[in-house]
Structure formats: C-alpha cells, structure tokens
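Of the protein chains in this complex, one is absent; all others appear in place.
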Amino acid sequence: MDTRGSRRSLLGLATLALVLVGMCAGHRSAGAAAPLKIGFAYVGPVGDAGWTFAHDKARKAVEAEYGPKVTTIFVENVPEAADAERVLRDMVKQGCGLIFGTTFGYMGPMMKVASTAKNVKFEHATGYKTAPNLRTYDSRTYEGAYMAGVIAGGMTKTNTLGVVASIPIPEVIRNIDSFTLGAQSVNPKVTTRVVWVNKWFDPPKEGEGAQALMNDGADVLMQNTDSSAVLQAAEKAGKHGFGWDSDMSKYGPKAHLGSAVINWAPYYKKAVGDVLDGSWKTGQTWWGVKEGSIDLVSVSPEVPAALKAKLDTVKAGLKAGTYAIWKGPVMDQDGKVVLKAGETADDKFLHGINFYVKGVQGKLPSGK
Amino acid sequence: MLRLVARPTPSRPLTLAAPLIAFALTVSVGAILFVALGVSPGRALALFFIEPLRGADAWSELSVKATPLALIALGLAVCFRANVWNIGAEGQFIMGAITASWVAMRATDTTHAAAILPAIALAGILGGAAWAAIVAFLRDRWNANEILVSLMLVYVADMLLGYLTYGPWKDPDGYNFPQTISFLPVTQVPLIADGHRAHVGLFAAVAVAIAAWLFLYRTYGGFQLAVGGAAPRAARYAGFSARRSLWTALLCSGGLSGLAGALEVTGPLGQLTPHLPVGYGFTAIIVAFVGRLHPFGILLASILMSMLYIGGELAQSRLGLPQALSGVFQGLLLFTLLACDALASYRILRVRRAVA
Partner (left out) sequence: MGGLALMLAASVNAGTVLALAGLGLLINERAGVLNLGAEGMMLIGALAGYATALHAPGAGMLLGYLAAAAAGAVMAALFGWLAIGIGTNQYATGLALSLFGVGFTAFAGKPFVDRQLAERGRDGIPWLRDLPLVGPALFGYHLLVYLAVALAVGLTWFLFRSRAGLLLRAVGESPESAHALGHRVRAIRMLAVIAGGALCGLAGAYVSLAYTHLWVENLIAGRGWIALALTTFATWRPARILLGAYLFGGLTMLQFHLQQRGVQIESHLLGMLPYLATVIVLVLISRRAAWIRHNMPASLGRIFRPGT
C-alpha cells in the first residue's frame, strides 16, 4: 500500500534544498540578513481584552524590542480544529522562521506541521507535547490567582468567595485552589464557591454565573474566563471582583480590586532572541512572577495598607523564589492530606492537580 | 415611470447570468470596502479570488474545505428540490462524525485499513441518516414541520457532542481537556498526494455529484421527487408517493451530511472535539442555492465558498485585514445572488399613467 517512497524522497530533497538555501541566506553578513519573520496564531479576536489581547501585546513588544530584525504577522480567530493546520502551513509558506500557537487546541496541527517544516521553530502555549523543533511555554497563572486570593480573603465581609470558571482542566482547578489558598492565608474562615460555564468566553453566561454566585452570598468574585462580564456584574451589584488576563480596572472602577495580568513579553522576547542568536532548544518552560510572566496589578486604593503590605511580601517572595504557594500541609476537600507538612509541590504535582482543596465548596464536574 | 412586472416564466439569459452579476456586484462592493479600509483593492481582491487558486497546495486546501460543503449541499439539493426543507444538515454532520468516531476508536494495532475505513464511512452515513430519519418520521407520522424539527436537532446534536467529549469519551491522557483520543493512523482517510491534505473524499464528492445528477435528471424516481416538490398536487394526482420522496430526500441528505462529518473527523481532524462543528451545514445551504440546486453548479459553488473562507485568512495574514470579512463577503454574495435570481423573474417596464 505504500507508494509514497519516490514522492517522499523528492519532497525530502526539496525541503533539504530549501533549508540549505535558507541557511545560506541566513548566514549572509548581519547587515544584509533578512529579518526573521514571526507568525502568531490566535484563537480569539485581538480585541477580546483577555487572552488573545495579552498575546498580541507581547507581539508588539517583540517588534519594539527587535526593530528591523523581525517582522511579524498574525491571524486571529483561528479555530482549534482542522483549519489551524492550513493557517500554520501558510505561515511556513510565507517564510516564517518562528511560529507561536497561542492555545492548547493547536497541539495536533502544530505537531503535524512541525514534522514537515523542520527548519521552522514552533512555540506552543499551554501544551504538553514537544518535538525537536517544537517547545511549549506557559505562565504560572496560579501565582496571580494566589495573590488575588490574598486580597480577596482580606476584603470579603461574608467570608464567601466566588469563582466563575471555564473548563475543568487542571490549569483552571489549580487556579481555583490557589485563589482559595491565598485567601485562607489571611483569613482561614473563607470558603469558595465555583460555577462552571464550560466556555472560555461567553459574556452573557459569565454574567449569569457571577449573578448566581452573588445570589448565594459571594461578595468577592474571581474568574478564569476571558471577558470583563464578571467584573461588570460585580460592579453593578456593589460587590468586588478581579480582572483576568489583562488590566480590567476601567470596566468596574468601584468593584475592581486588582487584575491578574499575564505578560508574555519576557518569554516572547527571549524566544525570539534564542532564534536570532541560534541558541533555540526544545523543552518546556513555565514562567511565573519571578520571570515577569504574571503579576497582580492595579491594586485598588480601597485595599487597606496592611493587606497591601502582605501582598507585597508575597510578591517579593515569589520574585525571589523564596515563597512557595503550594507548601504542605495542604488537604483536599475530603480532608485527605495531599501535601505533607513542609513538603513543597514540584511542577509534576502542579500539572496534575485534579481536586479541590479544603474550603472550596461543591463537586468537581465528573468526567475523568 | 419604471415598474417591476412579473414575467410569465423567468428569463433564461438573466437566470444564467445571475451568478455572474451577483459575483460582479460582490466584488465591486468588496473593492469599495477595501478602499475604505485603506488597502489596495487589487491586492485584496487577488488574495480572495486568485491566491487561493495558486499552486498545488492551494488547490489541496480548497478541496479539503470544499469537499464537506459539496457533499452536504448535494444532499440538500435533493431535499430542496423535493420541497423538503432540511435546515438541520449541521446536526446530521455532527451525528455522522460521532458514529464514525465510535468506529474509529475501536481500531487497534492489528486493524486493517481495508476493514475499518469502509466501516467508518458507513457509520458516518448511517449516523447522519438516522438523525435525519427522526425528522422524516416526525413529519411523516405527525406532520411536524421539518424546518423547525431539523433546526432543533442541530442543537441537540451539538450538546450531545459536548457531553461525549467532556464526559465518557474524554481521553484519559488528555489532561482533562475535552477531546477524544487521537485516532490511530490506520483510520485516517487516505490522502491523494503526500505532503498535501487533500484526501479521497474529493473523489467521493465528485462521484456523488454525478450520481445526484443521474438521479435527479435521468431516473424516474428523481423525476417524481422533483415534481413532488414543484407541484405537489400534480404529483399526487399522478400517484407519486409524497411519503417516499420525503424519506428519500431526508435519508440521502442525512447520509451525505453524515459522510461529510465522518470524513472531517477522521481526515483533517483526527479526533473528536467540541470544535468540530464550524457551520458547514448552514454554509452548505448557501452553497446549494448558489449552485442553483444543480449538482455541477454545487461543485463550483463549494469551490467558490471555500475560496472566500481561505481568502479571508490570507487577507488577514498578508494584509492585516480583519478575518471577519469572509463572512461579510459570503453574506453579500448570497444576497446579491438571491436578488439577481429572483429579479430574473421580473422585467422592468416603462409604464405610462392611464390617461383619463
């Protein structure tokens, strides 16, 4: 059944020729070197003021940093389906030497395209599969969630927090848990309620989720969804909330306590730099506050000075690498000890979190 | 003053020219839009209408996009000609993908392609046909309006897809993301040529187009179907079975939509995820109309619609134009085509007021 032999070798020769030409072209004197073309595939619109917006901001930072050495192109609204492969292939065809895929769902297409375009480097956000020319990167959003929790725990009057959550993947569960742990570090009495909207982005539904949480007594809201609807619902009801993915303070001036902002710029600049100076290597990167990938910004002046000081201590500790969020003793909802006293969680543990910590109410959506 | 007066029969030359006029109108409006957006209309139009045709890879991508559109639209053409308004092709597409996925997930390391591939295709056809059969049954037995039932079933199918991918069919090694396992390579739809994504579904689409043409224009059954759609009373008088036409139309349409779903899930996608439905079932309705409900017209129309999709992506990555433009173009094209088509049934007359 395999009649691909001659075709494959022809294609291989062509690729090899292209690579050789490419290498020759790239090794011309620095002044005459063609700028590195970088492609960005976005799952949403640039204007979503959330996930994609943050990626695009970093793209612009890369342009500012490297000036004439790079040119960037981007395609938004690339669905996490068959079409992604076409977009990626087209980027390769257009001569991109580095391509960023900004959502988990591109994993399959990226692996496929990476295997045929071996001279192009691929960066996949939040994924877990790597290849010689494909590596993954992620942001320790749970650190942002923890810091928000610290503020939330100190600001809540009902000791009930609420989280509007998207899809029950480990990342989101980890964020919910970290938020709760942060709150409990200043206020051991808090409990957290969760609603799952099963979408990353659906403003009306997010608003409804926020309303349901507030109806049940939550007075500080957190979200893992991408729009400002939750914060706006909090504003309307006179409660508090946080921004997520980007600075959302203007969407709820009275309600806003702080925004957990992802900053992809430090990593993007490094990735581009790696390609430009030839030191790009595959691997998996997970950056946090220390490297500047996540931060809690625009903390509201309403937050009392003592609480803000506590936050600053945590932040400084995270920056220095001396503060560990997931440090034992940590118990799950059923009271089982998941982290023994003094034990610090490693990345493997963090990646596999599939339980609620004590203090989070409700059941995890079944499925696994 | 000028008035629109109905013709006894639509004008032949205008009917033939309608798609071209519509196309020209859409392109003109597009050109104006591009100028307003500050890009060269020539470059932008080239990206939409010429670039997607350049090179083997481009044609391959066109076929990947056009194949499901064509398959579904061919089935819809049969339906619409019979005056059965199946608006639920999207749901039948999803169900075909679901049943095909079930079969694909049974594959093991020792499975032969020759055994599993036909099974996948058959499963897809049966899944889609079964979903459409619900519509047929409800209309046949209880007179339920097929437009509304088929439309509702689209959402039921979508929810079912979500339920399966978030729940029982979720890949245990997939980090809890809603997706099934990646199907084994033996289940992949065979590619036409290495290095390109075009797959044998293309041949299926062409074959089905020929079969549809033969059926509609060269068989008695097709004739009955068409008469039943165009003049139901005459058909009843002639003894044509409306019930048979109903079931034929819906089963065909459902089966073809299901086949498209099966090809999509085992071809370009390789696994079942909630992101499977992208609106092919609805776009195919437009394709069916742009193709005048004629099998060969549909093949051309599906290529045209795919060009608009792909052109939109290219316009964005090459010119920075918003990707939403393809939706605008598609809508515009359909509007103008519908208008031109209908206007072929009218003529413009100069009417003088009656003198007292």
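Read from first to last, the chains carry the letters A and B; within each, the first residue is number 1.
Just so we're on the same page, contacts are C-beta pairs under 8 Å (C-beta built on N, C-alpha and C of every residue); 3 or more make two chains touch, one makes a residue touch a chain.
All values derive from a computational prediction rather than experimental measurement.
For the chain left out of this panel, the touching residue among B:48, B:131 or B:166 is B:166. Residue B:152 is the one among B:105, B:152 or B:319 that touches the chain missing from this view. Touch with the chain omitted from the figure is made, among A:72, A:180, A:227 or A:259, by A:227.
Across the entire complex, the residue among B:227, B:272 or B:334 in touch with the chain not shown is B:334. Although one chain is not drawn, its touching partners on subunit B can still be listed: residues 6, 85, 87, 138, 142-145, 147-149, 151-153, 155-156, 159-160, 162-163, 166-167, 282-283, 285-286, 289, 322-332, 334-335, 338-339, 341-343, 345-346. As for the chain not pictured, it touches subunit A at residues 45, 47-49, 77, 193-196, 198, 201-205, 207-209, 211-213, 215-216, 227-229, 232, 236, 250-251, 361-363, 365-366.
Simple rule for what comes next: only the chains that are shown with their structure count from here on.
The touching residues of subunit B, counted against subunit A in their complex, run 57, 61, 64, 113, 162, 166-167, 170, 172, 175-178, 182, 193-195, 197, 264, 267-271, 273, 275-276, 278, 310, 313-314, 316-318, 323-324. Against subunit B, in their complex, subunit A makes its touches with residues 1, 4, 7-8, 11, 39, 73-83, 85-87, 89-91, 93-94, 104-105, 108, 116, 128, 167-170, 198, 351, 354, 365-368.
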